[in-house]
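Only one protein chain is missing; all other protein chains are in place.
And now, subunit A:
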Amino acid sequence: MSAFLTYLLNGLAVGCAIALIASGLVAIHRVTGVVNFAQGTFAVVAGLCTSSLLGLGVPHGVSEAAAVLLAGVAGLLTGLAAIGRPGTTPLSSLIITLGVGVLAYAVEIVLWGDQPRSAPGLAGSVTIAGARIQTQHLLVIAVTAATFVLLALFFGRTYLGKALTACASNPYAARVVGIDTRRMGLLAFALGGLLGGLAGVLITPLRPISFDTDVTLIVNAFAAAVFGALTRPVVALGGALLLGVAETMAAGYGYGSHQLEVALGLMLVVMIVQASRRSAIHEEAV
């Protein structure tokens, strides 16, 4: 039982990191209509950057914050490349983000080499109901929860958040009321960068990061985001937590080498069930 609880909490932590990346995907897709395949790269850049900064003796907190900001800048630059030119279609933008991801590999290998790097996180562990859990896992969960609350406040209460929502809902009308939809799109990319960076900084102490870790991250995050139809952040959060828990359970109970397949298989089943139920309702309505 305590092993189960440990896996559950660890899984939730992994899911939280996925959720942060997925929410970045959702934010960017809602505002710009672009699926940003460079989203995992932001996490990798932030993770590698923290490990270097900490290695140079920069204190905790400062290193992490700098890495997240750098990821935000990376997000902005990706946005400039992808949607900076007016009239770029979402499909071309998607290809550009793929290109940015590949280009990032080269830059990362030049700067950090191709070996995985880790970074020290919060040391120690606590025992909850007989289950030992690393403090870093709890930190991941707490930071993600706080981030989602902040995001909800941002989108629900601020004018900038409302303007972003307006762009997501009807870009044509948003332009008419004087909202610069391109700038809002760039803002969404920067936000996606920050969220991805946050995820990277949080998971680097848990699992070493290398230049190609972004593939695992983006596959998971994309599955979670698609679960929420790329538009519903809360559903995406649920999907991400489910994925994280499923993966950790699979690894914990001896299917470690197939954890991604097990988790994605489960996801597929959930989505098929969901889709079939929705179409049944739709048919009744017709």
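By definition in this document, contacts are C-beta pairs under 8 Å (C-beta built on N, C-alpha and C of every residue); 3 or more make two chains touch, one makes a residue touch a chain; residues count from 1.
Just so we're on the same page, contacts and distances are computed from a predicted model.
**Student:** Mind telling me which option in "NADH-quinone oxidoreductase subunit H", "Cytochrome C oxidase assembly protein", "FecR family protein" or "ABC transporter ATP-binding protein" is what UniProt lists for the chain we can't see?
**Tutor:** From the choices "NADH-quinone oxidoreductase subunit H", "Cytochrome C oxidase assembly protein", "FecR family protein" or "ABC transporter ATP-binding protein", the unshown chain carries the UniProt name "ABC transporter ATP-binding protein".
**Student:** Looking beyond the chains shown, say which of A:A166, A:L217 or A:A251 touches the absent one.
**Tutor:** Only one of A:A166, A:L217 or A:A251 touches the chain omitted from view, namely A:A166.
**Student:** With the missing chain put back, which residues of subunit A would touch it? List them for me.
**Tutor:** 86, 150, 153-154, 157-160, 162-163, 165-166, 169-170, 172-182
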